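Removed from the display is one protein chain of the complex; every other protein chain stays in position.
So, chain A:
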Amino acid sequence: MNPKLSNRIAISVLYVISGTIIVILAALLGYIIISGLPAINWHFLTSPARAFTSGGGIGIQLFNSFYLLILTMLISFPIALGAGIYLNEYAKQNWVTALVRTAIEILSSLPSVVVGLFGFLIFVVQFDFGFSILSGAFALTFFNLPLLTRSIEEALAAVPNAQREGGLALGLSKWETVTHIIVPAALPAILTGVILSAGRIFGEAAALIFTAGQSAPALNFADWNPFNMTSPLNPMRPAETLAVHIWKINSEGIMPDAKAISSGSSAVLVISVLAFNLLARFVGKRLFKRLTAS
């Protein structure tokens, strides 16, 4: 076979493969959105769910999903950033560091249902947090930390060493160099890692069923005191998220319009993740421009 022909065959095969992926992706997204869109309206997005009658919404679940996402990020991002900085900038390359890296990799491959049961035993039962947003956020932190740490570490590693030397040669300490030169330079890549893990958190159900719970008590959106039980901000209340809601409707939903609500919820979930990605990218670009003047 001549090289020209084999090259052409290889390219065609690659085109077919990538084309297939795009078609599958587009079909999936299209199906979810098209079948879900008719159910989506303002009432659906804002009103509480109904267990037995039709006309329920997903307002509380939607809020819970975002609140849980923010809370999880607030807990896990500083830890992951610190761990990433330590592993890439300070840790000596010896067997201890190698062991830590291996542990992180193993942790990242834990099935999320195992993380959920672990969170149930530790946070819900042992620490007596009950089925609560806080338990869910801690469980999701375990679920999220390995990948986020890994992606932050890789983002930092991609910054050339010459930048570190440049800072040190000016008489700056290592810490100043890392915080003021390396982290800003790695920011877009760090942000990509955050976006990816945020998508995973937003769509996670199994780890939350046993931690954040499967019920969504009515909330009073006029009450923003986090110590009140009906306040949306109260982290100790049980909080069914959108993804858990979809799972629950499909497994035991008895309302007449279960199918429509399930499709609508799925579409909202997908659109939210998409919107979150776009927003984060936009903010990241602006932030990078401001930090680097490029």
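To be clear about the criterion, a contact is a pair of C-beta atoms (placed from the backbone, for glycine too) under 8 Å apart; a residue touches a chain by one contact, two chains touch by 3 or more; residues count from 1.
The rule we apply is simple: contacts and distances are computed from a predicted model.
Hidden chain, UniProt protein name from the list "Cell division protein FtsW (Lipid II flippase)", "Phosphate transporter ATP-binding protein", "Peptidoglycan glycosyltransferase" or "HEAT repeat protein": "Phosphate transporter ATP-binding protein".
Checked against the full complex, the candidates A:19, A:111, A:160 or A:256 give a single residue touching the omitted chain, namely A:160.
Which of A:54, A:102 or A:173 touches the hidden chain is settled by the complete complex: it is A:173. Contact with the undisplayed chain is limited, among A:147, A:181 or A:268, to A:181. Seen across the whole complex, the unshown chain contacts chain A at 160, 162-163, 165-173, 176, 180-181, 184-185, 291-294.
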